[in-house]
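What you see is the complex with one protein chain gone and the rest in place.
Note that the chains take the letters A, B and C in the order they are written out, and that residue 1 is the start of every chain.
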């Protein structure tokens, strides 16, 4: 089974409720997709903030797992979000993560969040994960 | 109808999926509660990170609405989270927000997140909301 | 020599340029003071942003050293600042830190920054330090 599918299976086990799927992983990066339906929307036609936060968190997790392997004890220690533009209610949310640092104890990455098909990001996040001793 | 109930009704309309209820609001502060069930848990017995992020976001929103009134165009611009301890799988999540600044254009507040009944916070957040011109 | 003086001497050695002095340390907290002179001011009569950031960083460092001892390899991994109000040009800057978590590998704390004598904070910070294995 290739790495992307291994990580997708691992995510499904660790986060059984997640609606995030893995599109790409490797080379210190990852791209994930969250399908958007009525449960993710707010009145007025936009995507709920916590949905975008979840996408950022998972994108970063996937990028790290792509480097260190399937390690469930890798946990988020901090996440910083900036909401930039109103996302479309009719497009999936895409998260594109690039790792800034992969240390022995900490990994740091940034995530750009998009409404699928739009060039300008709707949100941006930077997060830190703690990596267990190996 | 008192302020707390007005805000609870407003939240229900703006965020129809939310499981967060309002426990206290006023004096530049708010306390909210998120009931925890199977949908909020991860294997191993802990609460999912995005649940805590949603609690922080709503707690801050409620504290601001308590000062400026029911204004749907008040939107999150940034949120910074630190995950401190593993929350209990069997306790509700409580968010306690105190506003640090309530300006004409921006409001800033901090939120301590607890597993109900535990003295040490499981997470801490600082967030900024943009307030529409009035 | 008492703890406060030990830490003050350690700071002077580690950060020879710092103008920050230690006012209180212990019980997972610290208070520090930065005297303000022409070098810290901006035209228009306010304190430069980086001065307040340095105060937050040192306040957190002092609070951690107060718990773990004089450990130079304790390094900042992240700092999140919110600027709340214009500080006075004629008052010292005071930083009051409270630790939120003191783990084996990471410490997290929040810092309220004041113009000396004013009740409302001029800035607020949350930071994370990495603690070396012991």
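The rule is short, and it goes like this: a contact is a pair of C-beta atoms (placed from the backbone, for glycine too) under 8 Å apart; a residue touches a chain by one contact, two chains touch by 3 or more.
Given the structure is predicted, the values throughout are model-derived calculations rather than measurements.
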Contact partner of the left-out chain, one of B:31, B:48, B:80 or B:112: B:80
Of the residues in chain C, which ones touch the absent chain? 13-17, 39, 42-44, 48-50, 53-54, 57, 72, 75-83
Hidden partner sits against chain A at residues 80, 82, 84-85, 100-101, 108, 110, 121, 124, 126, 128
Residues of chain B in contact with the chain that isn't shown? 77-78, 80, 105-106, 128, 130
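Methods note: only the chains that are shown with their structure count from here on.
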Using C-alpha centroids, which chain lies at the maximum separation from chain C? A
Any idea what the CA-fit rotation angle from chain A to chain B is, to the nearest 5 degrees? 180
Taking each chain's mean CA coordinate, chain A and chain B are separated, in whole Å, by 22
The distance between the C-alpha centres of chain A and chain C, rounded to whole Å, is 33
Where in chain B do residues touch at least two different other chains? 80, 82
